[in-house]
Every structure is written in C-alpha cells, then in structure tokens.
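In this view, the complex is presented without one of its protein chains, the others remaining in place.
Let's look at chain A:
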Amino acid sequence: MPESSQVKDARRCSVECRTPPLRQFSQLSLPLHRNSHRPSTFCTEHNLQECLSHISQEVSVLGLSPIWSESDSDSQLNVVAVLNCMYDLIQLHHRSLRTLENMEMEHLKLSSNVDYLKINNTHLKEEVELSKRQNTGLLERERQLQLKLKSLQNCLKNEKEEVQKLQNIISSRACQYNHEMKRREREFSKLRERLNQLLTDKKERKQAIDVLNNIGRADGKRSVWKTEKTEAKHEGEMYRTLLSDYDMRQRELVLENAELRTVMQQMKKEMVSILKSRKLALKGEKQELNGVQAISDDEDEEVFDSSKESLELYCIHAREKLTNSIRLQWRRLKSHVERLDSQVSLTQMSEPKNDDESHEEEMDRLKMEIQQCKEFIQTQQQLLQKQLSCPCDEDSASLQNDGYMLQEKKRLGEEWTSLEDQRKIFERERRNFTEAAIRLSHERKIFEEDRATWLKQQFLCMNPFGNSKQPLLPKSASASLITETEVSPPKATETPNEWQSDLASPIPRSVALTSSSIADLEYALCLIPENGVSCSSSKHRKSAHVEELSPLCENVPLRRKQWRESGDLSSHSLTQEKNSTI
C-alpha cells in the first residue's frame, strides 16, 4: 500500500508539474473548500451508509483506492484502508497547501513583475513622449535651417547677380574710361601741337642760343652732311656693335664650353681609373666569366680611344663620342656605386636591426613601466578621493583594497613558506632535544643505579678509613651532575644556532629583503594606506586578514627589524626559540 501511494505520489507530482497552475489550483482547492464549509453534520448515525458510499465515491474520484465497497456491505469499515486514505488525503492536502503557497508566491512575484512592467511601460511611454517632442523640435529646427539655407541661397544668388552686374559695370566703365582717356590724350596732343606752333610763331621771346664762339667737336672731326651714305654707315655700325656683342658672347660660350669639356674629360678619366681599378680587382675573382669579360674589355678600350681622340677633335662626331662614352662610364659608375650603396645599406641594415630591436624592447618595457606607474597613480588618486569624499564607503574601498590584499597575501604566503621551513627545522631540533632529554634521563637512571650500587658497596665495605673520603665523592658526583645538566642545554641551543647560520638565515634574509623592497615601493607609491586616519574599512579587512595569519607572521616584522639593525646571533637565537615554542 505505501508503495502504491508512493507511485501515485510520483504520478501526482508529474501531473502537478505538467498541469498548468490554474487547473491545479482549482482541483486542489475543491476538497479544501468542502472541508472548510461542510457542516460537521455531514455524517450521522443514520446516514452512515450513504456517507460511506459518498466518501468512497469521492475518494475514487480523487483517484485513491476506495475505502469501502458495496460488495463488502458490512458496517465494519476497513480501518487500515480508511487510515491510508486519510493519510493520502492529508498528504494531498499538504501538497495542495504547498502548491498554493507556491502559487501565491508566484502570484506575488508576477504581480510585482506586472507592477514593474507597468512602471517600465509608463517610463517608456514618457520616453517616447520625450523623444517625440525632441523629434518635433528637431524637425522644427531642420525646417528653420532649411528656410535659412534657402534664404542664404537666395542671398548668394543675389550676390552673384550683383557681382556679375558690377563686373559688367566695371568692364563698361573701363571701356568708357579707356575711350575717354584716348580722346583726352588726342586732345592733349592736339593742344600741344597748337601750343608748339603758337610758341614758335611768337615773336617777343624766341628760343635762342648765345655762344661766344663755336667750339670744336670732342673728337676733333667736322660734322658731316646727312646723306644716305651716313645712314648706311650708322646701320653698319649698329650691326657691327651687335655683331661684336654676339661675337663676344659666343666667345664666352665657347670658353665656357671648353671649360666644361675639360671638366668632363677629367671626370671621365677619373671614372675610368676608378672602374679600371675595380675591374682589376674583380678580374682575379671572375675568371670563369671570360666571354662577358672580353666584351666589356672591348668597350672599355673603345672608350679609352675616344677619350684620346676627343682631346684634339672638336667636331660633332668626337663630341658625340665623348658624351656617349661619358654616359656609358657614368652608367657603370652609377651601377657600381649603387651596388656599393646597397651592400653598405645591407650591412648597416643588419647591424642596427639588433639595435632597433633592443631599442624597441627597451621602449616597450619603459612604456609598460610608465603605464603601470600611471595606473598606480590613478588608483591612488581614486583612493584618496574616495577617502576624502566618503570615508565610510566600505564596499568600494574594500573592492579597491582587494588588489592590495592579494599582494599582501602573496607576500605573506612567501613568508609562510619560509616560516614553514623554519618550523620544520625547529621540529627536528625539538625532536633532537627530547631525544637528548630522554637519553639524559636514561643516563641519569643508569647513574642513579650506579650510585645506588656504589653506595651499597660503600655501605657494605664500610671501613674507618673510608669515612674521611666519603664526603668527597657525593660532592664530585653532584658537581658532575651539575656540569652535565648545565652542559646539555647549551648543546641543544647551539645546534639551532648552527642551523640558523648555515641554512635558515639566507632564505629569510632574502625574503625579508624582497618583501621590504616591495613594501618600500608600495610605500613610496603611497599604495598602502597609512595607519591611523586612513581608510578604516580597508584597514579592518586587512587587520582581519593579518589576524588570520598572525600566528605565523607575528615575528616577521620583529625579526626583520632585528636583522636590519644587527646581525647579532644571540638575539637571533632568542627569536628562534620563541618561534620554536609556538
């Protein structure tokens, strides 16, 4: 029975899961409803039978096993079945209650969701409204701008027209002005003519020259009549001067040309010599390329020949030859120089490449550093601002401090490992110590036994002479005992000292150094908030963290200080012992 109910439960569950919440709710609320509203006078002694049948019907409707069947037909109820049914019902009830709760929760959630959506909706509506308004505003502005543009275009058009008009006016005026000026000039020349005439005709004050006696010409010649001959002579003289000028100019040019030619010759010679020397050097290397070599040799020889000739010959042929040969030489020299250049550049390229790379690396590194520093500074600034603006803002501060915490953690972790090492060492030493103690106790025991035997012997063989010696021995024994006890602990303490000096000291020292350097850097960059006034929240967190680690790192600052102040081993061993006790 319980198995079947479980199965049903499982089915129920699956049904629950599958059915939509509303139907579920209606289904499950039905019995509840009945339960709460049915009067307690549902069942009386008279209608027990009907009730039973009704309930069994109801139960069967609910999908439970019937508690009573007609076939049984006795008044006796199957109590187990009823109970099972009850139990099922109660279970059902509970489940329905739970689902109801869930439903209510869901309902609440949904309603809040709906509220939220409604708010959102209104918000969006407002936004739409706003954007609509903006849109209309923009449209309005666009319209205005377009209007403006149109008016400006009109203006431009008008201006253009105006310019055109003015240009026309200017040109017409210039035309008019030119015309007027010409008219005036003509008038003016007419007036001058007239004036000239009048003045020459005038009687009272004529132009006159009054010379005591005529003087001779500067060249001593007599003046000659103007004839065609003189005219021709003048022409001839003019052309003579012109010709002499051209002649002079030509001579100058010839001189210049000659100079240039000599320069060219020299240049050529030098080029040839350079190329020759190069070729001689190459010849040894390039024996295999004989065919090609021969051709170039021929060319060169030809070139040399022409250079010899052109010194004497100034005819066009020689000149052409010279220029051609120079061109040729020049081409060769150029290619040679280019080759050299490329070689040089290749070698140079390979050399400075490394330099460049290293430079670039250096630059990158420096850039990275700068970036880091900048970030540091920025975060620090932010921190400072945060501190100044809201010192109680714990969350943001803690968030920011997480970074430092991580760093701190790392640092502490390192120290932790070093301390762990030390702890191991101390553990070993303690073991040694205890072993030594055990050994000592053993020896003591043996000694004790020895003494007992010895005393016994003494006692047994007591003689009158022995009395005088007797007090001596215990003294010496006690002394030996004292010395032994005194000696053994230093033995134990000395070994850690050796340990310390041999093994442990270099490691923590280096750790301390690095950690101190980090701390210094951080302090210099003001990354670690200073104690006291600075960010309380961050400090809280940090202190908490430190407390966690405190058993391990309590001694770290102290020891670091001690190391820094003095390399004294005794103080060092003291701290060491302290460590070991922990």
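To be clear about the criterion, contacts are C-beta pairs under 8 Å (C-beta built on N, C-alpha and C of every residue); 3 or more make two chains touch, one makes a residue touch a chain; residues count from 1.
One rule holds for everything that comes next: contacts and distances are computed from a predicted model.
For the chain that is left out, the UniProt protein name among "catechol O-methyltransferase", "Glycosylphosphatidylinositol:protein transamidase, GAA1 component", "WD repeat-containing protein wrap73" or "Protein phosphatase 1 regulatory subunit 19" is "WD repeat-containing protein wrap73".
Only one residue in the set A:H94, A:K165, A:K182 or A:K456 touches the chain that does not appear here, and it is A:K182.
Although one chain is not drawn, the whole complex shows that of A:N196, A:S358 or A:Q372 it is A:N196 that touches it. Contact with the undisplayed chain is limited, among A:V61, A:V79, A:I209 or A:C461, to A:I209.
Residue A:Y239 is the one among A:Y87, A:Y177, A:Y239 or A:W330 that touches the chain not shown. In the full complex, chain A touches the omitted chain through residues 181-182, 185-186, 189, 192, 195-196, 199-200, 202, 204-219, 223-224, 226, 230-231, 234-235, 237-239, 241-242, 245.
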